[in-house]
Structure formats: structure tokens, C-alpha cells
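Of the protein chains in this complex, all but one are displayed in their positions.
Note that the chains are named A and B in the order they appear, and that numbering of residues resets to 1 at the start of each chain.
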Amino acid sequence: MSTARKNSALTTLAVLVRDTLTSQVVTLWKVFRHLWVPTDTVQYPEQQPAMASRWRGRIVLTRDPDGEERCVACNLCAVACPVDCIALQKTEDESGRWKPEFFRINFSRCIMCGFCEEACPTNAIQLTPDFEMAEYKRQDMVWEKEDLLISGTGKYHDTNFYRVAGKAVAGKDKGEARNEAQPVDVRSLLP
Amino acid sequence: MSELFYAGGLIAIVSTLLVIVQSNVVHALIYLVLSLLAVAVVFFSLGAPFVALLEAIVYAGAIMVLFLFVVMMLNLGQASRDQERAWLPPRVWIVPCTLVLVLLGMLLPQIFEIAAVTNSPFVEVGVKAVSAELFGPYVLAVELGSFLLLAGLISAYHIAKR
Partner (left out) sequence: MGWIEWQVGSGLNIASILLVVIVVAAMLIWVERRLLGFWQDRLGPNRVGPFGLLQVVADMIKIFTKEDWVPPFADRFSFVLAPTIIMIVILLSFSVVPFAPGVGVVDSNVGVLFVLAMASLGAYSVMLGGLSSDNKYALLGSLRAAAQMVSYEVFMGISLLGVVALAGTFNLREIVEVQENGWFVVPQFVGFLIFLIAGVAESHRLPFDIPEAEQEICAGYHTEYSGMKFGMFFVGEYLGLVLISSLITVLFFGGWHGPFGIGLLPPLVWFALKASAFIAFFILLRAAIPRPRYDQLMSYGWLFLLPLSLINLLVTGVVILAAN
């Protein structure tokens, strides 16, 4: 019994010494070698980071290929938003197109989750690879429609909601949309 | 060196008085550490640097740390401070102070007599001299002291094991 205990004490000591040499000393040497490993740091203001095109950054409102606003004020983005930072009000212009009267994103609440982009049926709201949005006043973090709206189509070039939708707007009556049949005249019996 | 002696002595006396009158136990401990360090300075000024530093290491550095350690465990708050104050109103001090003053009055002439006789020059007692004394004539006392410490060690081990 006593020899066994003595052996176990010696084994513990041997294990301790071996661990110190194989674990701690090797660790020290491996970390020390990192002195010659090139650094991963990006020197930010002088050296811009490489941004992926699908980076979820500053939110924009895009236009369709015709140059009209894509947003139809359906409020799905505001519903999807987990932090409730999107506020908008629907209105209708003289051509019959639905659009937001105001569209407000509070970027001090926004968490750049991209749920609004996924919810959007018309690809109007999109996230862009831009993160430099610091402001000195908190109120300046609230962006209005004029600030959000860009003149291009963003990431999705072909989406044009009113060209495929059945809604009649100025310059496109019912049945004139892409792949759309003429409306059925329910009062007529003719085939 | 006599200025150092008197300065150290004065600080030791004042801080020891403060230890007694403090109601906050942590402050009392701080003053006790100060008092021990002042005594170390006194030893140093008398030419015993080894003893002075042992005083600082063992008493001020180790034993008082353990005192403070215990105080940390006790969780003493405002209540204990108030209790301390309630237990020690000024009139309690009258009798002990008188007795101490009587003792001091008896001691003072003796002290001055000794001071007049042994106003010896400053001689430094180094580490070697102290060690030679300890392991020469006083080896029995050292061994007995180590026995005592060993007994304390074993009993502490026994208590901790339960």
C-alpha cells in the first residue's frame, strides 16, 4: 500500500514535470515564434477593409429599372424588423402607384440583421457594404426617405414590380403586364 | 542615529495609542502595522538591521496580514463600530489611564538612569552575529521554538483535514 502511494506521488511529480516541459515550455516557444508571423491587422482609415458585396450594412431604398421607387409601402419590413426601427406611411400618387409617404429608419436601433431585405416582396429595401455611419448627434441617426433613396437598382437589377403585377397604373392597364392574360369579362358569355 | 530612534519611538507610541482608541478595527490594524514598522525603525537605529527587517517581514508582513485576513472573513460593519463606541465611553478610560500613568512615573527615573549609564556608541549587529548567537548559546531555545511551530503545523493540518 505504502509503496503504491509512494509510486503514485512520484508519478504525479513526473507527470507534473513532463507537463511543464511539453505543455508550458512548448506553448511559450510557439507563442514566441509569432513575433515573425505577419500581422492580420488592417490599418483601417488608410487601408480600407475588403467588403463582401453581401455585407449587411447601411440600408438603402432602391428604384426599379424605370427609375421609379420600388417600395410599395406594404409594411412587411416594418413587421419583420425585430427592433422596430422602421416606420412608414402608405400613400398613392396620381398614376396609381403605391409608395411610402414617409419612410424612416432609426439607425441607432437598427441591428443590421437583414430581415427587412428578406421580407421585401419588391426588392426595394436592401443592405449595402457600408458601415461608416457614425454621427455626433443621436438624432442624426434617424434617416428619412430622401436620405435612404438611391437612384439605382441596387443588387437586383431586373426586379420591376409594376411590370409583373396586375395592378393598373398610368401607362400600364390591366392585362398589359408581363405574362399577364387579359382580364376576363365576367359579364360576357363569349369564350 | 538618536534622532531616528526618537522619531521611531514617538511614531510607535502615537500609533499604538491610536490602535487602542480606534473603533474601526481595520483602521486599528493599519495603525498597529505602523506601530510595528516604527519599532522596526527603532531596532534599526539601535544597530540591529537584521532584527528590524525580521520585525517588518514577520510581524508587519505576515502576522498582521493574517489578522486582516480574519477581519475580512468576519464581515464587520457599522453595527460593530457602534457597539465598540458604546462599550468604550470616556469614563471607562479613567482607571486604566491612572494606573498606566503611575507605572510610567515609576519607570521614567529608571529609564533615565539606564540611559545615562549605557550611552554606548553605535555598533551594528549583522546577520552573522545574530545567527551565531542563535545557533550557539541559544540553540536549545531555537529548537524548542521549532518544536512549538511543528506542533502548531500538525494541529492546523489536523483541523483542516476534518
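Going forward, a residue touches a chain if its C-beta (ideal position, glycine included) is under 8 Å from a C-beta of that chain, and two chains touch if they have at least 3 such contacts.
Remember, predicted model here, so these are calculated numbers, not experimental data.
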| item | value |
| --- | --- |
| Touching the absent chain when the full complex is considered, from B:127, B:142 or B:156 | B:127 |
| Among A:37, A:52, A:134 or A:189, the residue in touch with the chain that has been omitted | A:37 |
| Contact partner of the left-out chain, one of B:17, B:72 or B:88 | B:72 |
| Chain not shown, touching residues in subunit B | 1, 24, 26-27, 30, 33, 37, 47, 49-50, 53-54, 56-57, 60-62, 65-66, 68-69, 71-73, 122, 124, 126-127 |
| Subunit A, residues in touch with the chain not shown (by the definition above) | 13, 16, 24, 27-28, 30-32, 34-35, 37-41, 43 |
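Everything that follows uses one rule, which is that only the chains that are shown with their structure count from here on.
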| item | value |
| --- | --- |
| Whole-Å gap separating subunit A and subunit B, where each centre is the average of the chain's CA atoms | 71 |
